[in-house]
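All protein chains but one are shown in place.
Up next, chain A:
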Amino acid sequence: MMQTAEQIVQEPRLRHALTELLYQLADDELCLGHRDSEWLGLAPDIEGDVAFSSIAQDEVGHAVFYLERLHELGEAKPDQLAFFRGPGERRNAILLEQPNGDWARTIVRHFLYDIFDDIRMEALLQSSFHSLAQGVVKIRREEHYHLLHHKMWFTRLAQAGGEARQRMEQAVSEVWMEVGGLFSLGEVEEEMLHYGLIACGSEGLAQRWAERMRPLFDEAGLNWPGMPVKPKRDGRKGEHTKDLERLIQTMSEVVGSDPDAQW
């Protein structure tokens, strides 16, 4: 049954499950968009710089959409949520808070995440929260192009051999340690499924992801490192690294100098 924000706020358990899910979505996109934007002016060529910046803007734009839905459910305003929540209140996967590393690692992380994000959104198309289901249709249209873009980079850098391939292999082995954290749905997975907020649990997300990812590794000529394991810390439960602390510090430096001022 489709439900609106007004209906959902009447049921505390449902509301809690939904806000957790929306924080996961918002925080993933915000962290990644922020990291992407760090490449501005620094990409390997000027054309790539412009393209990557469009992707960064899309990701932050998607974060804004999820944060607005949270505000509808009675959470603070989007700016407040983006800039003033501590690490313990953030629900992004640890993979997305990590620094970019080199171009190979940036591409590998992005592509692995984009496939995951696509699968997650697919599981949200029938979400019982009406405006989420609607928004995801539009977001998926944009993410489709990110997927194509990063698939091209992923495949070609891996196929190029030489230094590029070495760097790609290195990036895969580094990123693999945290990939498993993407699939977690946090503390209230059961409620999310029970209320029909998302159609697929963490195990299913991981399975579907591996099914799609493996052939892409084959195509790129990269060895499949095996099913990712669950990392020690779960970002979906508010467990994070110093990287996120630093990211938040940077992001809120200006607004934090006077939180009451208009900026």
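FYI, a residue touches a chain if its C-beta (ideal position, glycine included) is under 8 Å from a C-beta of that chain, and two chains touch if they have at least 3 such contacts; residues count from 1.
Here is the rule we go by: contacts and distances are computed from a predicted model.
Trainee: Can you pick, from "Sn-glycerol-3-phosphate import ATP-binding protein UgpC", "Ring-1,2-phenylacetyl-CoA epoxidase subunit PaaA", "Multisubunit sodium/proton antiporter, MrpD subunit" or "ABC transporter permease", the UniProt name of the chain not shown?
Mentor: Missing chain, per its UniProt entry: "Ring-1,2-phenylacetyl-CoA epoxidase subunit PaaA".
Trainee: Using the touch definition up top, pick the residue from A:V9, A:V64, A:L125 or A:L147 that touches the left-out chain.
Mentor: Once the missing chain is taken into account, the touching residue is A:V64.
Trainee: Of A:R13, A:K138 or A:R156, which residue touches the hidden chain?
Mentor: The one listed residue touching the chain not shown is A:R156.
Trainee: Which chain A residues touch the hidden chain?
Mentor: The list for chain A reads 34, 37-38, 40-47, 49-50, 53-54, 56-57, 60-61, 63-64, 67, 78-79, 82-83, 103, 155-157, 159-164, 167, 250-251, 253-255, 257-258, 261-263.
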